[in-house]
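One chain of protein is taken out of this complex; the other chains stay put.
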Amino acid sequence: MSVICLENVVKQYGEVRALDGVNLTVERGEWLAIMGPSGSGKTTLLNLLGCLDVPTSGNVIIDGRKVAGLDTDGLTALRRETIGSIFQQFHLVPYLSALENVMLAQYFHSMADAAEAARALEAVGMGERLHHKPSQLSGGEQQRVCIARALVNYPAILLADEPTGNLDRANEEVVLELIRGFHQRGQTVILVTHNPEIARCADRMSVMSYGKLRACADASPAGPAATGDECAPRP
Amino acid sequence: MIARVLRASFWSDWRRKLFAVLNVALGTALATALLNLTLDVGDKMNEELRGFGANLVIVPRSDELPLRLGGVDFNPLARRGGVPLDRLRLLKEIFWRNHVMAFAPFLEERVSAAGGAVDLVGTWFDRAYPVLGDETFRTGLRSLNPWWHVEGAWPEDGEVESALVGARVAEKLGVAAGDPLTVRLPGQDRDARLAVRGVVRTGDGEDDRIFVPLELAQRIRGGAGLVDLVQVSALTAPDNELARQARHNREELTTRELDVWYCSPYVDAIAFQVEEVIPGVQVKPIRRISESEGVVVRKIQLLMAVVTAVALSCSGLGVFSLMTAMIASRRQEIALTKAIGASNRLLMLLFLGEMTLAGVVGGLVGYVAGVGICQLISVQLFASWAAVKPGVIPVVVLLAVAVSLGGSLVPVRLILRVEPSLVLAGE
Partner (left out) sequence: MTHTPSFFARLLLRSLLERKGRVTVALASVTLGASVIAAFVTLYVDVGAKMSRELRAYGANFVVEPGESRRSLTGEAEQALRSLLPAERLVGIQALLYDVVELQGRRLVAAGMAFDQIRAVTPYWQLSGNDGAGIPATGCLLGRDAARKLGVEPGHEVELVMEARRHRCAVTALVETGGAEDGQVFLPFGEASTLFARPGEIDLLLASIIGALEEAEGLARALEQRAPGVAAHPILKLSRSEGIILEKVRAIVYVAVVLITASTFVSLLIALLAMVSQRRREIALMKALGATDRRMRFHFLAEVAITGVAAGILGLAAGYGLANLIERVLFATAVSFRWWLVPLVPAVAVLISAAGALIPLRMVTRLHPALVLKGDY
């Protein structure tokens, strides 16, 4: 059963065709790495996968639901039910503590629960620093708060946009370990990176280039296997 | 090079900056409009207060004591001379001629009508009076008392045998607007049939009189062009200490003080100048009007001053808020320009320069808006167009610049606090 299914997806920004007929299927529990140079359409693809945007044409089906027909609120609802995101720039709210940043995601999802948020932070090793502001945390610690925030609502898919881009070697390892743990619990991970070493942690790897996605030759054994049936929405 | 980078930096994102400038302009425009309004409305209100009636009266100089009591003259034979009618044009030739808003001569005769003796007063109702140059000046009873409540219509000066009848006389004689009124003119063989054009009720002495065109009263009086008295309505400045001193003992003033007094539109100074040009008359301020007007005008000026002050401080705060917002939203740009070597001084000057520009634009826009609002109010309230004074433009623009700079002075210091490194690091 595929959790993400893209079918001939086109995204047009004015004259620029950012995505030019992308086909992609991701199975539940799979870890996909997407690589590609700047301007190749990675971010656009990630926005579509993260339910932040709708395609100009083609089908995007996330967790069995079709994105194309959704309005802003529908998109938002799908996003908060299904997706957890982590970013290169962390994007923590500067005036909220680590705990409150995690609670913010709970608050928008359903209801804030301090105990559960604290458990999520403990799970990423931040149990001691619940009440620190982002400015009082190191880059690695901030990214761990982000991961806690992304995972606190038990999303089906984790989207990671250059999660280690701003981190040193040691913190990179910590973050990757956390993602790996999530994946091992059977969840789906989409990771966008420039770094081939990090990409190699994934089950398989695809490369974006000039708005097209192609499977990478030296990818891991599980190759792309898209069929029309699997792309059909769940009844 | 730095200048070029700075210029490029400040021209980038011009849409947003234009918006900011327009905002300042809007704020200043509102303030300017208010200012314009208060300046203009103060003047308008002064003119409006003239509606209470004449504030000067010209009477002949005489040794007789008037003896009128309850409408009866106990000394009717005392002819008190008169005010020469042909000298009235001098009222529009003296230094304060433009302050003379209206005047009207009065000639009073007692005549008999069917219901008893009545006082007939000859005057001008609304006359085009030739003055200096080729201009004419519309004046008369109607300009003196614009708020009189007349049932029917005002008589026309051209129709000699028409009348405006005081309400009490009208009741006594049983006439109303449109009726004829027959009166016997002393010293003439025939009766005069007056057409009653209107009835006026003022609640004062006018209710006991019948107003007719001056020519009719002159026909009764005979004699040369003398009238009993002339009422004058003049725009005056409220009395101050100097004016009070001059009133009580003019001799004690220094020459300089006397000059200042003479050249200010105090009611006594105007009276003094009229006495100078018309011999044999006494010009008396009607204190009931002139004194009270001073009190009220001063209040209204104060009210306007308060409104203006509040308006200016409001827009100063608006500029303050805007400037704070603008600098905050341009922190990155400021940090960048600082990073490439721009001094705080230069940046502050640049921002203040922008605000000056905004002030000039705002001042001009505000002037136009202010004139617009003034016209609206003038037409609504005063039923006349406000005078557009182009001379005010520089003052208004300077004031707008002052407000926008004044509001910027504190926020512009925020520039000092922008750390180039901090902002470039992405907060």
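Going in written order, the chains are labelled A and B, and every chain counts its residues from 1.
Keep in mind that, in the parts below, contacts are C-beta pairs under 8 Å (C-beta built on N, C-alpha and C of every residue); 3 or more make two chains touch, one makes a residue touch a chain.
All values derive from a computational prediction rather than experimental measurement.
Among the displayed chains, contact with the absent chain in the complete complex occurs for A, B.
For the chain left out of this panel, the touching residue among A:25, A:40 or A:85 is A:85. Of the candidate positions A:57, A:110 or A:209, contact with the hidden chain is made by A:110. Residue in contact with the omitted chain (choice from B:325, B:339 or B:379): B:325. Only one of the listed residues, B:292, B:356 or B:375, touches the absent chain: B:292.
Touching the chain that is not shown, out of A:36, A:50 or A:140: A:50 (per the contact rule at the top). For subunit A, the residues touching the chain absent from view are 43, 47, 50, 52-53, 72-73, 76-77, 79-80, 85, 87-89, 91, 93-96, 100, 103-105, 107-112, 149, 153. Residues 23, 26-27, 30-31, 33-34, 37-38, 41, 45, 48-49, 51-53, 56-57, 63-70, 74-75, 145, 147-149, 201-204, 206, 247-248, 284-292, 295-296, 299-300, 302-304, 306-307, 310-311, 313-315, 317-322, 324-326, 328-329, 373, 377, 380-382, 426 of subunit B touch the missing chain (whole complex, contact as defined above).
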